[in-house]
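Every protein chain of the complex appears in place save one, which is left out.
Right after this comes chain A.
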Amino acid sequence: MISIDCELAGVPLSNPILAASGTFGFGKPYADLYPLRKLGGIVSKGLTLSPRPGNIGTRLYETPSGIMNSVGLENPGIRAFLAQELPEMTSHETAVIVNLGGGTLREYVEGAELLTEASQALSASGKRAVDMIELNISCPNIKEGGLAFGIENEQAQEVVRAVRKATSLPLLVKLSPGAKDLKEMARMCEAEGADGLSLINTIQAMAIDIRKRQSVFDRAYAGLSGPAIKPIALRMVHQVARSVSIPVVGIGGISSAEDILEFIMAGATAVQIGTYNFINLRAGDTLAEELIQLMETEGIHSLDDIRGII
């Protein structure tokens, strides 16, 4: 009997497959297509304390085996999320992870406090609440903060330390592939009390419209995701998983059960599916079953048997 249930930062998951931030809204768009309990969890669209309108101009561009996006953290703000989105997001019998972004240190901290208070109040009244925070210090698409926090170790440390103090919820830190020293940053997050790490966010990239003689994106650079970045993500997950003892969540172009096993073998505890949700809107409906079938074929009884074996 093969089981794929697992535990991530103290939160039990029915399977290691999560929907990645920014590709899944708050779950609702996909709930019409399949039961979301088939996923181990859902990571919300990146939220900030105040609402953000997002970037103007082109937001999406297709590249060989990938896409570039510059959405710019368009979101309704944490208060509106708590009032209007969370009740439905917690109704799907799957773990709820809130992706928390920010432009300033203060915004991160206040956002974390709001989420934590609201969650404690819900739990106290016996309702499902936020299971975990994914701290986004790696968004490449906003002007202030965002990626800047995810490049330099000292700046990242300030945010992780402050948010750790502000929340008792399990805390994942989402790392940027642009970090100056990724292994060092991972070790710093662990030392500051992060319960886990997720990586990688999109890779900063560029596309030029040769006819208009200008960048496709108003903000010049945008974030690259999809199958094109999978080998890079796999290498980084491998490096980070060997550098820390907290769990690592692998993200980057994962598009099949085979890809999931690769990331687990590289040391990941769980994975997130991002761009593949666009390739196959029903990805989350079948991936867990496909993973079990593949494990049967490969004679793997438990993910624990292969985790980090490379």
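Here is the rule we go by: a residue touches a chain if its C-beta (ideal position, glycine included) is under 8 Å from a C-beta of that chain, and two chains touch if they have at least 3 such contacts; residues count from 1.
Rule of thumb we're sticking to: contacts and distances are computed from a predicted model.
Comparing "Diguanylate cyclase", "Cu2+-exporting ATPase", "Phenylacetate-CoA oxygenase subunit PaaI" or "Cell envelope biogenesis protein OmpA" against the UniProt entry of the hidden chain yields the protein name "Diguanylate cyclase". Residue A:Ser255 is the one among A:Ser14, A:Thr94 or A:Ser255 that touches the chain not shown.
Listed here are the chain A residues that touch the chain not shown: 22-25, 28-30, 32-33, 45, 53-54, 56-62, 64-67, 69, 71, 74, 226-227, 255, 275-279, 281.
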